[in-house]
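Apart from one protein chain that is not included, each protein chain of the complex appears where it belongs.
Going in written order, the chains are labelled A, B and C, and every chain counts its residues from 1.
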Amino acid sequence: MAEAVGFIGIGIMGKGMCNNLIKGGRSLIVWNRDTKKSEELAKAHEGKVTVCKSAAEVVQKCTLIYSCLSTLEASTAVWPEVQEALSAGKMFVDCATLTPERMAFMAGAASAKGAKFLEAPVSGSKGPAEAGQLIFLTAGDAACKEASKTDMEAMGKATFYFGADMGKGSKMKMVVNMIMGVQLNACSEGMALAEAMDLPVTDMIEILKLGAMNSPMIGLKCPTMMNKTYAPAFPLKHAQKDMRFALQMGDDVGIALPLAAASNEEYKKARQMGYADDDFSAVAEASRGANGAKKQRTS
Amino acid sequence: MAEAVGFIGIGIMGKGMCNNLIKGGRSLIVWNRDTKKSEELAKAHEGKVTVCKSAAEVVQKCTLIYSCLSTLEASTAVWPEVQEALSAGKMFVDCATLTPERMAFMAGAASAKGAKFLEAPVSGSKGPAEAGQLIFLTAGDAACKEASKTDMEAMGKATFYFGADMGKGSKMKMVVNMIMGVQLNACSEGMALAEAMDLPVTDMIEILKLGAMNSPMIGLKCPTMMNKTYAPAFPLKHAQKDMRFALQMGDDVGIALPLAAASNEEYKKARQMGYADDDFSAVAEASRGANGAKKQRTS
Amino acid sequence: MAEAVGFIGIGIMGKGMCNNLIKGGRSLIVWNRDTKKSEELAKAHEGKVTVCKSAAEVVQKCTLIYSCLSTLEASTAVWPEVQEALSAGKMFVDCATLTPERMAFMAGAASAKGAKFLEAPVSGSKGPAEAGQLIFLTAGDAACKEASKTDMEAMGKATFYFGADMGKGSKMKMVVNMIMGVQLNACSEGMALAEAMDLPVTDMIEILKLGAMNSPMIGLKCPTMMNKTYAPAFPLKHAQKDMRFALQMGDDVGIALPLAAASNEEYKKARQMGYADDDFSAVAEASRGANGAKKQRTS
Partner (left out) sequence: MAEAVGFIGIGIMGKGMCNNLIKGGRSLIVWNRDTKKSEELAKAHEGKVTVCKSAAEVVQKCTLIYSCLSTLEASTAVWPEVQEALSAGKMFVDCATLTPERMAFMAGAASAKGAKFLEAPVSGSKGPAEAGQLIFLTAGDAACKEASKTDMEAMGKATFYFGADMGKGSKMKMVVNMIMGVQLNACSEGMALAEAMDLPVTDMIEILKLGAMNSPMIGLKCPTMMNKTYAPAFPLKHAQKDMRFALQMGDDVGIALPLAAASNEEYKKARQMGYADDDFSAVAEASRGANGAKKQRTS
């Protein structure tokens, strides 16, 4: 039987990942801030899950540890005890989407303690996490990458490794999310224009699906934009934050990104209109402008 | 056997459409400015194609006439003799991508002569034209629409009818092309950013193809942008012209289109750099900016 | 005493210009669609103003004719009878802001009748028109330019002549208005940002006035934006139209204008919000976004 591995952070993403690790034959040693989620997991997989009292305990008990905390804030709050607990031989794989700089900082700290570190942000949301269809965008320690290979195959459908340069996994994640944000915003502008000219939007979506632009995103998001149903799969404020990071990266390397810049302002406008916690497809309301729905400002 | 129909304009698109009409059982009465193309068609389908000396002759000999001239200029040059030849009972189906205003003008003139008019711009380029996989975006006379139904099934995979309001077919075409232009430009920005950060672009493309943004366009155009091979499938100057028309339509109905506006300037920049006659994916050179290829200005 | 000259169009601008021509020693032969304005002018300057029944009559009675119709529509409506009445030796000076193409068309028609034509759009609004402080941006016939020299000195403070190339006066006008529109929009963004951060806007204006950006526009328009008093000195819909023309000109010559493009969308957004007929400083409401005033849509 495969050795137990650690898992820190059993949220929307983490839960699906844990299920797939267990399905792949692992037993887990876990911690989550909200203990209820850890216990649910333990209950669902009897005998396979050990619940710890702290993230540090997870690190102490395992050689290979996965972490999937949802925000930079959560990650920053937990890290100090993790760092404290790391020691020679430990391997830490961080699957969160943080900044390249934060990943580099943690890798540096891990290295100072003799531990190995792999950044491994994932592309894909709740559905792919549950289905074991995530894409891992990894960079950092090669041995750590080898050690997590089978686990990533259990959790995902593809793994990319960008070499030892810490931060490249996070950078790729943000490039991809930037493209996604602009492409969705392109659809929302087209839809707002079609609506204003009294063209049938259902037909517009059908035409897009029949042509070169057909993508899962169009099938998934165009209807939510048309129907103004913005239940958050990917919260708008996070999409906008990733866009801002991408712009910052463009700034660092001196690449102008006029579309991303224009799109970032649209996401900000939607945020200002009160859609920060809705799905990022709510950028459609910014595109609709004075024709759009009005919402009380929530953030 | 089905009645012969007229076909004016045997260019890149028209040729494929004619082949599929004949395959569907029609015989054709055709005219093309360059006679050679008409004769090639006649030779390829012995006994099925009658070559005329003028567009007017086509109109005189047929009840149902298709026209597929490639530009507004070509269409405007041929129209006067067509208009002259139109008479009560004639049905004219225009498959070109012109402006809504031009379509309305021709429909008005046809109507004044007692003829029926259908605008039917197509979505799809050379490949879909040959494969009988075009999408027809039609508006105008309903009887004309019925009369061309079987033919459109032979030439395409879907037909949309937006009612009697002349111009709606052209408007939908431009909305769709606007979305396409912005989405491609989103990819080119992402690619330029990835390149500047030394991220592997082949991996970026692979990641896009594995995720929610996967589309035929990404599979087709990202590699041409990466390899800087811009053989024109859809000339950049035409893509930019359609973007400009879409912006004009947004102006007419009072919808702000900040992404399309930013993107239009990028396509203009690529035009200024000398890529007017290359494929519209050459917008990648504008995204690359000072890192990009330089070309002698051609337009 | 100086020979009488013709004047067509006694609107906001024309009235001030006529007063200054008379003050300069001219007697006038005038026509205006609304006869009341012609008669008021005649009454104010007894013995100096002859009121005509048509624009054609003005042309017939004078050698040198000024025209200052406020819109392309007004100009297009009156032109046919003017064209009909033009003959060898007549000199026609058009002070309206039209398109370069329209100016070229009228110059061509005048030339065909043996007449001379000067385009002479003015920079400056009601106040400068009354004060004889306009700026004339002229192009076209040189003799015509010489003949109107003294009159332009009476009506304005400067005259620029861009040679025989018809359209260059109108082009310069639009370049200048484009810069103005973007600069004002820059102020409105700064103000919206200052407001949102609870910085005192009166101080912001004061600081701008003390520094390198101090301009009459800042002194005039920043307070109206702050106080949301948008009585139209220059209607927003006209400012947006000029921006659109400038973008079109950029398109023609292949110059990307990303700021003007972004700004045009903001003016469109303000139009969509209902500020079409207000002063163009109402673009501030677009900048304020969801924080801004709401208005019923008027156009």
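Operating definition for what follows: a residue touches a chain if its C-beta (ideal position, glycine included) is under 8 Å from a C-beta of that chain, and two chains touch if they have at least 3 such contacts.
Everything quoted here is computed from the prediction, not taken from an experiment.
Enquirer: Going by the contact rule already stated, which one of C:I29, C:L98 or C:M172 would touch the omitted chain in the full complex?
Expert: C:M172
Enquirer: For a quick check of understanding: of C:M180, C:A239 or C:A270, which residue touches the chain that isn't displayed?
Expert: Checking each option in C:M180, C:A239 or C:A270, the one touching the absent chain turns out to be C:M180.
Enquirer: Over the whole complex, note the residues of chain A touching the chain we left out.
Expert: 240, 244, 250-251, 254-258, 261-262, 264-266, 268-269, 271-272, 297, 299
Enquirer: Identify the residues of chain B touching the omitted chain, counting contacts across the whole complex.
Expert: Chain B touches the chain not shown through residues 258, 262, 269, 272-274, 289-291, 297.
Enquirer: Since one chain has been left out of the picture, which residues of chain C touch it in the full complex?
Expert: Within chain C, the residues that touch the unshown chain are 123-124, 135, 137, 157-158, 160, 162, 165, 168, 171-172, 175-176, 178-180, 182-183, 185-187, 189-190, 192-194, 196-197, 199-200, 203-204, 206-208, 210-218, 220, 246, 249-250, 253-263, 265-266, 287, 289, 291.
Here is the rule we use: only the chains that are shown with their structure count from here on.
Enquirer: Which chain lies at the heart of the structure, taking centres as C-alpha averages?
Expert: If we average C-alpha coordinates per chain, B lands closest to the whole-structure average.
Enquirer: Can you check how far apart chain A and chain C are, centre to centre, with Cα atoms defining each centre and the answer in Å?
Expert: 54
Enquirer: So, what's the distance in Å between the C-alpha centres of chain B and chain A?
Expert: The answer is 39 Å.
Enquirer: Residue numbers in chain B touching 2 or more other chains?
Expert: 250, 254-258, 261-262, 265-266
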